[in-house]
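Only one protein chain is missing from this complex, and each of the others stays in its spot.
First chain written, first letter: the chains are A and B, and each begins at residue 1.
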Amino acid sequence: MAQIFHRSTNFISRFTLFSGLFLVGLALLVLGAIARSPYLTNQNIAREQPVQFSHKHHVGDDGIDCRYCHTSVETSAYAGIPPTKTCMNCHSVLFSNAEYLEPVRESFRTGKSIQWVKVHRMPDYVYFNHSIHINKGVGCSSCHGQVNQMPLVWQASPLLMNWCLDCHRNPEAVLRPREQVFNMDWKAPADQAEIGRALATEYKLRTTAELVSCSTCHR
Amino acid sequence: MSSANSVPPFRRVAPVLEPGHTYASVTEKISSIVLSRPAGTGWYLAFTLAFGLVMMLGMALAYLIAKGTGIWGINIPVGWGFAIVNFVWWIGIGHAGTLISAILLLLNQKWRTSINRFAEAMTIFAVMCAGIFPLIHTGRPWLAYYMLPYPSTMGVWPQFRSPLIWDVFAVSTYFTVSLLFWFVGLIPDLATLRDRAHSRLAQQLYGILAMGWRGSARHWHRYQSAYLLLAGLATPLVVSVHTVVSFDFAIAIVPGWHTTIFPPYFVAGAIYSGFAMVLTLAIPLRKIYGLEDFITMRHLENMAKVMLATGLIVAYGYAMEFFMSYYGGSKFETFLAHNRLTGPYWPFYWALILCNLVVPQLLWFHKVRVHVPTLFLLSLVVNVGMWLERFVIVVISLHRDFMPSAWGMYAPTFWDWATYIGTLGMFLALLLLFVRALPVISIAEMRELVAHTSEEQK
Partner (left out) sequence: MGAEGHRHEHRGGEEPEVKHDAHDPCTEELGSRVYSLDLAAIRERLAKSTGKEYWRSLEELSGNPHFEELLHREFPRQASEWDESVDRRDFLKLMAASLALAGLSGCGRKPEETIVPYVNQPAGMTPGKPQYYATAMPLGADAIGLLVESHEGRPTKIEGNPDHPGSLGATNAFAQASILGLYDPDRSQVLTYLGEIRAWSSFLESAVATAPMLKATGGAGLRILTGSVTSPTLAAQLRALLAQYPQAKWHQWETAGSDGAREGGKLAFGRYVNTVYRPAKANVIVSLDSDFLGSGPGHVRYAKEFFRRRKLSGEHAEMSRLYVLEPTPSVTGAVADHSIPMKASDVGLFARALAAKLGLGGSASVPAEREKLLEAAAADLQKHRGASFVIAGEYQPAEVHALAHAINQALLNAAAGGTVYYTEPVEMQPVNHLESLRELCADMDAGRVDTLLILGGNPVYDAPHDLDFVSKLKKARLSFHLSQYFDETSEYCQWHIPEAHYLESWSDVRAFDGTASVVQPLIAPLYQGKTAHDVIGAFSDKPGLSSYERVRNTWVGGHTEKDWRKWLHDGVIGGTAFAPMAITSKWNPASLLPAKPAPADQLEFIFRPDPSVYDGRFANNGWLQELPKPVSKLTWDNAALVSPKTAEKLGLTHRAAWTGGEHGQILSDVVDVDLAGSKVTAAAWTLPGQADGVVTLPLGYGRSKSGQTGTNKGFNAYVVRASTGIWCATGGTLRKTGLEYPLACTQYHHNMEGRELVRSASLDEYKHNPNFAHKGAEEPPKELTLYKEFAYPGYAWGMAIDLASCNGCNACVVACVSENNIAIVGKDQVMRGREMHWIRIDRYYEGSLDSPETFFQPVPCQQCENAPCEQVCPVGATLHSAEGLNDMVYNRCVGTRYCSNNCPYKVRRFNFLRFQDWETPALKLMRNPEVTVRSRGVMEKCTYCVQRINNARIEVEKENRPIRDGEIVTACEAACPAEAIVFGNANDPKSRVAKLKAQQRNYTILAELNARPRTTYLAAVRNPNPELEKPGTPPGDKR
């Protein structure tokens, strides 16, 4: 009676068995990678905005302080997006007829808000509070990156939960003196470890256990 | 195995294999069921029914995912209903398979030979049915992967103190090992089928599954050792799986759950129901496919004895629960015992006692053990009884626990039933397919048996 299988089948079967295992492993790795990739986290993707507002120009070149626009960053959960009025404070005189500022003027005329595209998006069940981070010596650039070098703002950090936890578990690594909080170019000094620890005690940082309690961020 | 004439003449012990069988006849008889014998209208009718039920299961699950677990009868306080009852019940049924194949193999019980194959199949299918429930009973099944320990982007891990996590491991391991064990056992037979199959397609399919088995001495050697190893692996699982399942309850503080007797008592119960299910399957099987020679009265009677034994352990469990609830003096436990006997769910409890304690005592009588129809009925009764036991444990304990102000009642809805009956259909469908596609009895091992018995005959 004729052979059912050709000799080669031996190899094929072995190959399929092992490559099958290999592929499964690979698939898992890929899934893990995708979940952390900018494709899903939106990290490092500059967003088009209705107005080509450049932080690089306003902060980097003109040296305007963050708080001039983001007024409530020290007092409220939200940093606050400036009302059109704030733009017009200057642009009623500067570039007062630049065509690319028309949306701003229009908004001011019509009373219709400019609809900015949200760059840093937290899930609704996360209750992030800007003011407390600012007051405890976490600098803007620690999370937002060097905004002063961003023509269009992109999300500098993955904003994944384990990214949050990295800090909450070890805040010393990023703490800086309060007066440095708004300094976009601040770089961690060599002895950040000690400095951080010192600041943590000075600013009465809560214990790690408290900082990683669920209800610290989720309600 | 002691030979037949060593027992007193007035009590003839049935042989594990009726005399007069040769290698050829065994092989022919078993493989023909798969290869030559036509399915027959009976099979088609049964399969149609089973498949219909599977479709119903599909609908029930779709509706469940669309709407949420609220379509069931569960509520606060009774947060677990049919889903968990059925889960535990199915897992329990699975046990007999592994027990027969693994433990009895290690104990070198020859009578296991002709029943282990479909008992194992039953195990696998039962665990598949069981596996559905823990997943779908959650409010958000699509997040079930939160229960797996892997480095997630959330930087948090499962909560390892929870028995539900242990379940995930226990059940998946159990399933994997059982499947391997079953498959390894099948390999020689698959080869036999490959060689006997007529159609090219069948030859190739069986061929692929047979993984190039040629029956050489080396093959046999490796096969034996692998099989033994797996048996060794499977044995602790028989105990561990249901022990872990019992932890789901024993770890909790709910009166009626919070008791240390649960692990042994669950395992015994599992084997009890498992053997009942094997009987429920074996009896029709041997009738329909004329396997009385292979699945002899000896088998049935032995299984009946195992049932009797495990049934008594279960009975002891019930007794202990009661003793403890009074002797322990906790007012909650005492109330629970009282509530079981006389509370709104008393019919369930008493039905349970009837099915699991009273009726099986008939098995003390040899006449009953060898009277096939009665045995069949008995096995059904025990299956029902064990399901009731799980219902009693889950529902009666929860519906009146600590705060009288929060007491409630549980009543299954249409969807509870649809899901449960659906899994029964799935179980049946898989079995029917199995019967048609694979040898229901291990040909290879039967051949060995032929050898043994022929020696005994001499």
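Basically, a residue touches a chain if its C-beta (ideal position, glycine included) is under 8 Å from a C-beta of that chain, and two chains touch if they have at least 3 such contacts.
Everything quoted here is computed from the prediction, not taken from an experiment.
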Would you list the chains present here that the left-out chain is in contact with?
A, B
By the document's definition of touch, the residue of A:23, A:46 or A:77 touching the omitted chain is A:77
Have a look at B:335, B:349 or B:427 and name the one touching the chain we're not showing.
B:335
Candidate in contact with the missing chain, chosen from B:193, B:398 or B:428
B:398
Consider the whole complex, including the chain that is not shown, and state which of B:39, B:55, B:106 or B:144 touches that chain.
B:144
For chain B, which residues reach the chain that was dropped from this view?
62-63, 65-71, 73-80, 137-147, 156-159, 161-165, 168, 248, 251-254, 330-331, 335, 344, 398-409, 411, 413-415
Across the whole complex, list the residues on chain A that are touched by the chain not included here.
31, 34-35, 39-40, 42, 71-72, 75-78, 80-85, 107-108, 111-118, 121, 123-125, 127, 129, 131-132, 135-136, 204, 206-207, 209-210, 213-216, 218-219
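To be clear about the criterion, only the chains that are shown with their structure count from here on.
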Where the centres are mean C-alpha positions, what is the separation of chain A from chain B, in Å?
53
Contact footprint of chain A on chain B as seen in their complex
150-156, 194, 200, 203-204, 207-208, 211-212
Within the complex, which stretch of chain A touches chain B?
4-5, 9-10, 13, 32, 35-36, 158, 160-162, 165-166
